[in-house]
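Working notes for the structure below.
Only a part of the assembly is drawn; its chains keep their places, and the rest are absent.
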Amino acid sequence: MPEVIFGQGKTPAQVAEIFARLARHGGNVLATRADRRQFAAVKKKVRAVTYSDQARAITLLQDRKTYGKGTIAVVSAGTSDIPVAEEAAVTAGIMGNAVARLYDVGVAGIHRLLAHGPALAEARVVIVCAGMEGALPSVVGGLVGVPVIAVPTSVGYGAAFQGMAALLGMMNSCASNVSVVNIDNGFGAGYVAALINRL
Amino acid sequence: MPEVIFGQGKTPAQVAEIFARLARHGGNVLATRADRRQFAAVKKKVRAVTYSDQARAITLLQDRKTYGKGTIAVVSAGTSDIPVAEEAAVTAGIMGNAVARLYDVGVAGIHRLLAHGPALAEARVVIVCAGMEGALPSVVGGLVGVPVIAVPTSVGYGAAFQGMAALLGMMNSCASNVSVVNIDNGFGAGYVAALINRL
Amino acid sequence: MPEVIFGQGKTPAQVAEIFARLARHGGNVLATRADRRQFAAVKKKVRAVTYSDQARAITLLQDRKTYGKGTIAVVSAGTSDIPVAEEAAVTAGIMGNAVARLYDVGVAGIHRLLAHGPALAEARVVIVCAGMEGALPSVVGGLVGVPVIAVPTSVGYGAAFQGMAALLGMMNSCASNVSVVNIDNGFGAGYVAALINRL
Amino acid sequence: MPEVIFGQGKTPAQVAEIFARLARHGGNVLATRADRRQFAAVKKKVRAVTYSDQARAITLLQDRKTYGKGTIAVVSAGTSDIPVAEEAAVTAGIMGNAVARLYDVGVAGIHRLLAHGPALAEARVVIVCAGMEGALPSVVGGLVGVPVIAVPTSVGYGAAFQGMAALLGMMNSCASNVSVVNIDNGFGAGYVAALINRL
């Protein structure tokens, strides 16, 4: 298992200090919700780290073994959902999984999603990120026979209520293979998917 | 335009009295949210009425002219949504429209919906009824280029919150051609669709 | 149909790049929720664009054909609702519709609204934007016999809850010809109205 | 001031006992939210009481003096709002006021309301009862220059949320002369109006 730091609300110095300490354990280290200033501070102490702007994540890959037995597909509805999707993908990746990204396949253009049928069919676990009406996990859930982890995102405005509409939609999914994590919790989805893919 | 009575909360005698009075105007009459006891009371005064169990509607068809210029498609997600869908269909019908019913085509079985592609393509207006996550209008909206009237239903349990989850989902639809009426308001959807189809 | 970009959350460079690409298709292009800086960036690449401060919209009119068969009336309650109303009006305009603007006719001054009776009577579709108690669509709905698209706005304070009070009010409209789009979604209202006006 | 009993949740015997005791003070007595069984029990002890089915109120008029200096107008939107309106009217009446009832003048038929202009203009205080979108107080508030007491009712379904939509609407009224009491609280509205009319 990687060591994980929740970057938000911490100073660059704090993140760097914790990151360096955890790095000494020899395993992988992940800082989520991290910004470029935190990355710069970490980089000074731990040269091998990399940063993903989209995922807002600092990663240190010391253990390159593959733990997952199949592929984890990460599906997202719109462009604005990509940061959350990337957080999930990076998390799954650092936990030793092959990840397939299927982005920008929202339900209002269903044929684009269907065109990805083969990639979906190959996945052992699927993560679906969507804001606004949060309908995508139900459609994906109906297309695959494996567990689907749904992540509501805070994308949208007005009656989206910062992701509450998507969260409620996903909780009520008519597909039986869907379970849900917190709004914008890409890390949690990647973590749960990685645990499943190890089995 | 038909005369309309909201049956719920009225006694059979009240519905019968109002219905008979409106029937004298010579046009069509519709009582929504009506039960069999109300129907029996109306039937005694107005012999030509009929009753739909599924739509819970009493109808009197005195004006058989067609006012709609095309077909109105009524789409519903699950079996439990049919009463609302039928209320919409009966309303559109009594207002002089051809109605195509596409039921039981929820998003978790997307291929069933896609199989109805030709029927959807022919519709001039589409009504979509769905409870639980309320995702169907977004998918249908992406498949057609005409106005879609979405009706959230109170179907579901737990976090469905009597239709609130579906309502919020539909308000946030990523399809631009969707507008929404009140929870379980099949009548309103049928009425708006009929107005559009007259244009 | 015009090509549409949701400007909010995108950088000026991103908007300009997408806008220029879409402009090559030869049709109209609309960027909503766009600011002056985004406009400046687009203007450098596509000289013919114009900007509306009130609608916060960048528009490129390459197809000047009229598609709508009648007039779309855009009605708004207060001065603060005008940005949403203008977004609806600009959207309807770029989709080839004649638009009549009836602004500042809130329900607390009912005679001002009634004075616009003839303009309302001529409309083939009506868009109504209102915040606070969101009462205007019901009154307008009762005055006209055509479809009314209601847009709750986030105007108000306290128990307005960023448009939720207006949204709930409009969902419960006692006028049967009203359907509703998301809070502040002037674009959606203009789009739906344009689709209806093409029929 | 009359003595007042909140009948709901009390046994007929309890209501009768309290009513009889209060009646001995010599003033008027009012039991609200009272049913016919409670009335029967009271009637056995206090012969002079009367019962209003619509207002669900038991009243004893021992003090017939007029305390109000003008007329209180009670306005209601739909038929289903009448019980609340009548509770307000009966309360105002037993407190010594002339009451003018203007019922069934909802905002979707604005001309019916306007036809009552003279009656409204004569009122010294106006009570407005409405469910669903709760828009009526704003319109009435704009027509008169006197205080308006708004009463949201639990009439409606779906997104009406048992009167919450109407309550929020009235709290956000764009008319400055409106204040609000609790959902279905016809008694409170009548009481406040009577206090104002005594001034």
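Order of writing sets the labels: A, B, C and D. Residues in every chain begin at 1.
Going forward, a residue touches a chain if its C-beta (ideal position, glycine included) is under 8 Å from a C-beta of that chain, and two chains touch if they have at least 3 such contacts.
Predicted, not measured: the structure shown is a model, and the values here were computed from it.
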item	value
Per this structure file, total copies of the shared sequence (4 shown)	8
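One rule holds for everything that comes next: only the chains that are shown with their structure count from here on.
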item	value
Chain whose Cα centroid lies at the greatest distance from that of chain B	A
Same-interface partner of A-B, chosen from the options B-D, A-C or C-D, over half of the pairs matching	C-D
C-alpha-based rotation, chain A on chain C, 0 to 180 degrees, nearest 5	90
Approximate Å spacing (C-alpha centroids) for the pair chain C, chain D	40
Gap in Å, rounded to a whole number, between the CA centres of chain C and chain B	27
Sequence positions of chain A contacting 2 or more other chains	158-160
Chain contact topology (line, ring, star, complete or other)	other
Pairs of chains in contact (touch as defined earlier), listed by label	A-B, A-C, B-C, B-D, C-D
Sites on chain B touched by chain A in the complex	77-78, 106-110, 114, 131-135, 138-139, 141-143, 156, 158-161, 164-166, 168-175
Partner chain C, residues of chain B touching it in the complex	1, 4, 69-70, 124, 145-147, 149, 167, 171-172, 176-183, 187-189, 191-192, 195-197, 199
Chain D - residues contacting chain B, complex	80, 157-160
